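Only one protein chain is missing; all other protein chains are in place.
Chain lettering (A and B) follows the sequence in which the chains are written, and residue indices restart at 1 in each chain.
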Amino acid sequence: MTRARTVLLPPALAIVFAALLCAVALLISGDSPVTALRVMVTQVGEGTTAVDIVNSGAIYYIAALAVAIGFQMKLFNIGIEGQYRLAACVAAIVGGALVLPPVVHTLVIIVVAAVVGAVWAGIAALLKAYRGVSEVISTIMLNFIATGLIAFLIRPDSFGVLQGNNISTAPIEPSGHFPGISFGSSGTLFGMVAVAVLLGLGYWFLLNRTRFGFELKASGESPTAATAGGVDARRMVIIALVLSGAVAGLVGLPELLGRDLAYTLTSPQGYGFTGIAVALLGRNHPLGIALGALLWAFLDKSALALDNVGVPREIVLIMQGSVVLSVVIAYEIVRRYELAAEQRRVAAQLRSAAAAEKVAS
Amino acid sequence: MSAAPQSDPRRPRIPTWVRVVSVVAAGVVILSVTATLTGQYQLTSRGTTQAAVLLLLPILFAGLGGLWSERAGVINIGLEGMMILGTWGAAWAGYQWGPWAAVLGGIVLGALGGLLHAVATVTFNVNHIVSGVAITLLGMGVTKYLSTLLFEPISQNPRQSPRVEAFNTFSVQPVADSLASVESQQRVLLSDVAGLLGGLLSGLTPLVIIGFALVPISYLVLWRTRFGLRLRSCGENPVAAESLGVKVVTYKYVGVVISGALAGLGGAALTLNPGQLGYLEGQTGGRGYIGLAAMIFGNWRPGGLLAGSALFGYVDGVQLRAGGEAVHGLLYGATILAVGLAVVWVARRRWRAALIAAVAGAVVYGVYYSIDTVPREFAAYAPQLVTLLVLAVASQRLRPPAAIGLEYRRGEGD
Partner (left out) sequence: MATSAAEFAVELSGITKRFPGVVANDDIHLQVRRGEVHALCGENGAGKSTLMKILYGMQQPDEGTISVNGEHVRFRSPSDAIKAGIGMVHQHFMLADNLTVAENILLGAEGLLGIGGAARRRIAELAGTVGLDVDPRVLVERLGVADRQRVEIIKVLYRGARTVILDEPTAVLVPQEVGELFDTLRAMRSDGFTFLFISHKLDEVRAIADSITVIRRGMSVGTADPASVTSRQLAEMMVGSELPSPETRDSTVTHREALRVEGLELAGESGARPVLTGIDLVVRAGEVLGIAGVEGNGQTELVETIMGMRRASSGTVALAGRDLSHASTLERREAGIGYVPEDRTRHGLLASQPLWANRMLGYQSRPPVSRGGFLGLLDRGAARRDTERIVAEFDVRTPSVDVPAAALSGGNQQKLVVGRELSGDPVLLIASHPTRGVDVGAQAGIWEELRRARARGLAVLLVSADLDELIGLSDRIKVMLRGTLVADADPATVTPEELGAAMTGADGSAEAVV
């Protein structure tokens, strides 16, 4: 009962608060919040919106899982952005160059992406473990450098191909695609959605049922206690960041293998930061993250629908930003309240037990 | 509580100003030698220096912002978001009432971002990095929304503001002109110094003056006044500060709000940069983060962060003004630096450091020798690469405020 309250109340409050904030913003700018809400809700049933939401949600989900692995031990992998983009780029180059039988081809691309993401995060991991460099700063810098590296890699004189006035990598042969599930006119679900679900299950299992998960959480809760308990802090930093990077490497794949089939200069950006926001919304819990990812995707899609009725689409960005900020504040308040309540409860139970003892003796 | 014995407090230390002067002099000599030997005279030209000054300005403001916040114990990774808010605020106020209004607009919106960060981190104890990321997201959203709402009707473009009048530039005459004539004589060292100095003394705007003035001002306020002592004590040991009657929460708020204002000022500097139209979406390009990196590079001290900003601004200026070949020339300069450091460390019998410097020098020289130009794509991100390298080498010698990023609640001491 109280547990459900702890888990569900903060995000609910935050969403309501953010919605109110946006309603006020809309009223000030002379738009109707009611219309906006109606449009946002009804759009889900139209066209390919529902499938699009799940597709985007899966991408955000993978990104948020990558973030959450780091968060579990209080590591801030701000570098998901650079890791997934570089991984998608290199995977596209490798996938476009190879000729392999189906399935194997796809698997190779996936593995390459994971490895590239892991290696890129590994730089930050080594710097943190051996040189004490804050992973926050190093991953931010690595994001920039990844942008430069990608631009270099897909130059026509490196691995790029000029297509119209856009530069792209060589397209991946059909043997390397990840087939989706078609819903006819409602769109096609990326095959990678299934991978995202599996990743979520794996994350849950790893965290709650294995020694690694325990050590990860222990290191996050108290690095000193973990060390005294025989957890090798340096090793955990490296494993956690590399694992986070490997998962991050997969973020670009649903679109690469299910829709774009090549990496271009205009391939989507920003999923890394979305991942951070979604992980915060979902409080690092696999189910919470899933809900957060879907909410985020839903808001994204709302932007288009709002635009059609003349409501500034950017209101969605404000909504997203304020949801994140208010949800972290709400979690913090509830967490503190719960701990105090727990201490009171323990003290009260012990007092009554002591009183009973006294009576008995 | 092992009081580790450190270097003898009685040993005479080299005065700070001597060290600063010698570091600057060494830098100038290295650049001069590099320019002469590689023929990349752009490295020390007035134009490059001017570009560097304008490029370092937003980084410097952001770095100062980071300083004020982190000295009060609050990590501010939201500088980027506050800077974005500042660019918008500057453009909005600037196109209506001129450049000084733009400065004020940037400051106010940045400070609002700082206030939000303070509410989240100080009042609600939200993790500082989480709050910073959220504020950056929010800053991007709010500016996009407001631009669509307020700029698009005038500029016909939701990503851009109407034209904002910039400050007139001015030069320190007659010094600037005579330096220009010395520079054109192409004399070793002399012309290089003239070029570097000339760039610092011409093409100035009031913001450049403000920026450079804020470095000593920040130092004096933070290290030489009672206000500064109290603010720093909140970053070092807030519980102790509270026990002495310091209103920790208030000082943290002040520090973070000033931090936001400075970041906003950095945004205004971007908007008002000569050659800029005004607000442009994505204009900050991560300079808030670079400012934070410059501050860390500078060991949380004003002089150090000026050096860090100057380094980033300079490398950026070189690659923008002179391109990949000049950046390539800088590799040569880096080799000289590494060899010089190796020699110094050998003299001080620090063998391991000397060896590392020598190897690094050899590697850099190898890169220099094997390529003709640094690809544009990498040249553009040279500052980030330098940051990473510097952190990798020096991060263990840095001394951040002791209580930075830690949760603090009133009345919970002991």
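General remarks:
Definition applied: a residue touches a chain if its C-beta (ideal position, glycine included) is under 8 Å from a C-beta of that chain, and two chains touch if they have at least 3 such contacts.
No experiment lies behind these values; they were computed from the predicted model shown.
For the omitted chain, the shown partners it touches in the full complex are A, B. Checked against the hidden chain, the listed residues B:210, B:246 or B:356 yield one contact partner: B:246. Chain B residues in contact with the hidden partner, per the touch definition given at the top, are 1-6, 9, 224-226, 229-230, 232-233, 236-237, 239-246, 399, 401-402, 411, 413-414. Residues of chain A that touch the chain left out of view are 209-212, 214-215, 217-218, 221-222, 224-232, 339-340, 342-351, 353.
In the analysis below, only the chains that are shown with their structure count from here on.
Averaged C-alpha coordinates put the centre of chain A at 31 Å from the centre of chain B. Interface residues of chain B, counted against chain A in their complex, comprise 77, 116, 120, 124-127, 129-131, 133-142, 144-145, 147-149, 286, 289, 292-293, 296, 375, 377-378, 380-381, 384-385, 387-388, 391-393, 395-396. Those residues of chain A lying in contact with chain B across their complex are 25, 29, 76, 78, 127, 131-134, 136-138, 140-145, 147-149, 151-152, 155, 273, 276-277, 280, 312-322, 324-325, 328-329, 332-333, 336.
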